[in-house]
Every structure is written in C-alpha cells, then in structure tokens.
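First the structure, in the form of structure tokens, and then the observations on it.
Left out: one protein chain. Kept in place: all the others.
What follows is chain A.
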Amino acid sequence: MKGRSEEPWPGGSMRFMLLFSRQGKLRLQKWYLATSDKERKKMVRELMQVVLARKPKMCSFLEWRDLKVVYKRYASLYFCCAIEGQDNELITLELIHRYVELLDKYFGSVCELDIIFNFEKAYFILDEFLMGGDVQDTSKKSVLKAIEQADLLQEEDESPRSVLEEMGLA
C-alpha cells in the first residue's frame, strides 16, 4: 500500500517542498532530488489538486505516488513537504511550523504577499534552515541571525567591496 522501501536515495529526509495558494498558484518550490522540469510541473499540478481537494478536518498526511506528503494550511497558503514513507510525519509537520515561525519572525506577522514580493528572502531563510533537505539548525535565533547578517549588507550595498570584506560577520 505504500513504498516503504529501504532504498537509499542521495539526499536528506525531504524530497521537495512546495508553497501554494488556495487558488492553486505556486509560491515557492524547493526540490532536493533532481527532477526533470516536465516531471516537476506534472507533480506540482497533480499534488496541488490532491491537497486542495482535502477537507479541513482531514489528516495532514497523504500517500501520494511512492511518497508521503505532509501539508498544512496557514491562512491562504498551503505548505507541503514530500518525504519518504518511513519518515516521521509528525516532525515534518513541526518542521513546516518552524519554517512559518521563522518567516513570521523575519517579516513580522507574515502574509502571502510578503512571500510573493520577497520570495527570494523566503528561499534564503529556507536554505538557512534546511540544507539538502535536512534540518540544519534547530535554534531559531541562529537561523535568523545568519539571515540578518547577510541582509545587513544590503544597507552597505554601495560601499566598496574591501570594506565589506573587512567587516565580515565577526
């Protein structure tokens, strides 16, 4: 009934992460396993359909193809992670929540528009939080610190390079 295979695959615990709106618009996609463009589109389309058709009181987990999909809706946005069958669904749900917390903290009560207009920031935060599909740091503070430090450079944007290098992060 499910692919509980023990086959290793090169990557962390997550296959991909999608953010999409209630209207079925993709807002963010991160693939941790090489997938062809065509296949990606097909998978996104299919999965969105399946998830959007779920009723509110239903389980947050789904069996989809050979994967387990964990999703959660925050306001108008669906956060959706695909993991392996033998992985822990519940902790993945918490992982989504932690990511939302990080976004919230960074943007200050985050909304869908924040992610639309600053989606590259959302990617930066995700990359700082998950590396190759594995949780990199469970400390919220250090994730945000790293992002903010990189962001600081924005204000210094125009300053010459050598000064920046001097500054570093120390």
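Assume contacts are C-beta pairs under 8 Å (C-beta built on N, C-alpha and C of every residue); 3 or more make two chains touch, one makes a residue touch a chain; residues count from 1.
Here, contacts and distances are computed from a predicted model.
Q: Which listed name, "Nuclear pore complex protein Nup85", "AP-4 complex subunit epsilon", "GPI-anchor transamidase" or "WD repeat and FYVE domain containing 1", is the one UniProt assigns to the chain that has been left out?
A: Hidden chain identified via UniProt as "AP-4 complex subunit epsilon".
Q: Could you pull out which residues of chain A are in touch with the chain that's been left out?
A: Listed in rising order, the touching residues are 1-2, 8, 10-12, 23, 25-30, 34-35, 41, 57-66, 88-91, 93-95, 98, 113, 116-121, 123-124, 127-128, 131-132, 134-142, 146, 149-150, 153-154, 157, 161, 164-165, 168-170.
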